[in-house]
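See below for the structure under consideration.
Removed from the display is one protein chain of the complex; every other protein chain stays in position.
A, B and C are the chain letters, set down in written order, and residue numbers restart from 1 in every chain.
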Amino acid sequence: MKNIKFLLALSVLTLTTFAMQGTAFAQQVNDPKFNKMMKDGFKADGIAGLDRIDQDATQKFCSDPVFSGSKQAEKMREKIQKINMDGIKQPSDGKYIGDWKKGEAIAQSGRGATWTDKADTPIGGGCYNCHQIDPKEISYGNIGPSLTGYAKLRGYSQDVVTYTWNRINNSKAYNACSNMPRFAHFKLLNEQQIQDVMALLLDPASPVNQ
Amino acid sequence: MQRKFTLGLASGVLAALLTVSTSVLAQKSATDDIAKYREMIADGNPSELYEAAGEDLWKKPAGPKNATLEKCDLGIGPGVVKGAAAQLPRYFKDTNKVQDLESRLMTCMQVLQGRDPQEMIDAPFQKGPKKDMEAIVAYVVTLSKGDKIKVSTAHPKEKEMYELGKRAFFYQGGPMDFSCASCHAEDGKRIRLQDLPNITTQKGAALGWGYWPAYRVSSGQFWTMQQRLNDCFRQQRFPFPIYGSDLTIALSMYMAKNANGGTVETPGLKR
Amino acid sequence: MNQQRRSLLKYSAVFGLMASAGLISVAQAQEWNKAAFEGKSLDEVFKILGAGTPDKSGAITLNAPDIAENGAVVPVGITTTLKAEQMSILVEKNPSSLAAQFFIPAGTESFVTTRIKMGQTSNVFGLVKADGKWLMAVKEIKVTLGGCGG
Partner (left out) sequence: MADPMRVRAAESGGVVDVKILMKHDMESGQRKDAAGKTIPAWFISTINVKANGKDVLNGQFGPAVSKDPFLNFKYKGAKGDKIVVSWVDSKGDKRTDEATAS
C-alpha cells in the first residue's frame, strides 16, 4: 500500500492544479457530509485496511464520470495517463513472454486481495471476468473487449508486445478511466505473472492464437 | 510511435470483427441455456423456508422486554407489514433518519424488545442475531411481492441520502480501482456469464433492487440487501462496510429511487 | 463369528417386524444403501444396485439444463413412459456417482425432480428399473464458473 500513499501525495499536487484550473466538479466538490459518511461507513478487516478508501489522483478523477469524460477534462485525462505511463517498468530480465499455461490459470482466477483472503493468498488476474480469451471457455465477461485471436489479428511485432505489456501493467496509461485494474502499480500481479499472461495473448502456441 | 501503432492495429480490426460475430452467437446460446437453467430452479425457491421462520420470529416475544415486533412501524403504520418494503428506504420522524429495512428493524428490536443494536451490527451474517434478522427480512419482503417500488425523495433528508448514495456509487478505491459503477453503469454487460444490471437506469435498477433480498444458490443462503452490498464491497476489494451504516442506506436509497415504478420480485433466486 | 454381521441380522429382524406392524415404511426398513452411495464409479454403482449394464432407452427423458450456472444446484428430473419401480440419478464425475434413488409405488407417476451438486462438467445418468429391467438415459451438463470470485 506504499504506492497508495505515494499517489495520495501526488493527488494533493494535482488537486492544487484542479483548483487553479477552476473547473466545476459535479460530484467532486469537497463535501464534509460525504467524507464523514465514507469514513464512518467502513471498518478495517484483515488485509483490507481503511487506507483502501483513500483515493489517489486517478481514482478521484474517475469517480466523477460526468466530468472525467467531458471535453474540458481532456488535459487532465492526459495528465492522469502520463502519471500512470511514467510508472510502468519494462521487464527487468528483458523477457516479455512467459508460460501461457500459467497465464491461463492466472486469467481464470478472480480470487485474492479481499478481506477474506490472507496477505499471501495468490491474487488472480480475473481476466475472464471481463474478457473472452481462450475460445473454449464459454464463461467469460464482456466489460472489456474480446482477446480471442489476440496476436493472430494484431501480429507479434515489438510494438504490439510493448503495448500489451504496458496495458496489463497499467491500463490507465492509455485510458485514464479504463475499467481495468492497474496490475503492476498495485502489485496485484508480479513481473513473472504478467509475463505468463502476456504469453496467453502473444505466444503463437497459446489457444488464443489458434 | 503511438500513431504508427494505431495504424498497425487497424488492419486487425476487420478480422477481429469477424471473429467477434461468431463468438457472439456461441455466447447467445450460452446465455439462453443459462436462462433455461434459471427458469428450472425458479420453481421452489428455498427463501420460503426463511419466510416461515421469519413470521414466527415476528410474532414471538423476545428480548429483555419480552415483546413481539407486531407493533413495529416500517413506515406505513405500526404493525403494517404488507407493502412496507416496497417503500423503503424512507425518512422516519422518530429516529430523524432515513432507514432501510434492516436498520429500521434494528430500531424496532431496540425500542420494542429492548435489544442492543450493536449486537446485531457486530454479528456475522447467517449466525446468531443476524440469522433471525435474515428470516424476518424474508418474511417482510415477501409481503411486498408484486407491489410497485415506490420510494420517495420528497423529504430533504431523503433527497440528501439519494445524492450521497449516488456519489458513493461512483466512488473508486481499493487496489483494483473499482466502484459500483465499474460493473453497474453500462447496459448489456456481464461478469463471466452473470448479467450486470445498469443501476443508473430505471430498468437496470429495477432488475437489481427488485430481486434482492434473494436466496443465493452458490452459497445456499438467503441474503439480505445489506449482505448483498457487503459482498459487492468485498469483491471491490474495499474495507468492510459497517452493517446498517449511512453509507449502505445511501446506496440503497440510490438504487431504490432509480428503480421506482419497477416491481418488487423479492425474495429472488440468484446464482 | 462376525459380531457386526450378527447385530446387522438382529436389526433387520427388528426392522422387518416394525415394517410389518406398519410402524415404518418399507424404504426406511430397507436401510440407506451405504454401499451404493459410496460407489466411486458408475459401474460400481450399477453392480451394487444389481443393474448390470443398463441399455440406453428413448423411453426415458432427463430434464436438465445444458449449462448449470452453479454446480451447487443443478435441477435434474427423470420421466419415463414406462412403469418405473425405481429411478436413480448418477453423476459420472462426482466423487461418488449415485446422487439420489427413488422407489415408486403403484399409483405414483414415473416422474421425479430434485436438485443435485456437481463438482464439474459431467455426464448425468437417469437410471430406471421398470418391469424388472434396467434402462437409462444420459445427458451432459456443463458446469460453468460464475461470479467475479470464481
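Here is the rule we go by: a contact is a pair of C-beta atoms (placed from the backbone, for glycine too) under 8 Å apart; a residue touches a chain by one contact, two chains touch by 3 or more.
The structure presented is a predicted model; accordingly, all values stated were derived computationally and were not measured.
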item	value
Omitted chain - touching chains that are shown	B, C
Among C:Asp43, C:Glu109 or C:Glu140, the residue in touch with the chain that has been omitted	C:Glu109
Contact footprint on chain C, counting only the chain that is left out	25-28, 32-33, 37, 72-75, 77, 91, 94-96, 98-105, 107-109, 111-119
Residues of chain B (touch criterion as defined above) contacting the omitted chain	43-44, 46, 48-49, 52-53, 217, 220
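Criterion: only the chains that are shown with their structure count from here on.
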item	value
Chain at maximum distance from chain C, centres defined as averaged CA atoms	A
For chain B paired with chain C, centre-to-centre distance based on mean C-alpha positions, whole Å	38
Distance from the mean Cα position of chain C to that of chain A, given in whole angstrom	48
Two or more partner chains touched - positions in chain A	114, 128-129, 138-139
Of all residues in chain C, the ones touching two or more other chains	67, 144-150
Chain A-facing residues of chain C, complex	67, 142, 144-150
Residue numbers on chain B that touch chain C, as the complex places them	30, 33-34, 36-38, 40-41, 183, 191-194, 217-220, 235, 271
Contact set on chain B toward chain A in their complex	1, 4-5, 8-9, 12, 15-16, 19-20, 23, 26-27, 30, 160, 164, 166-168, 170-179, 181-183, 185-186, 188-194, 196, 233-235, 237-242, 245-248, 250
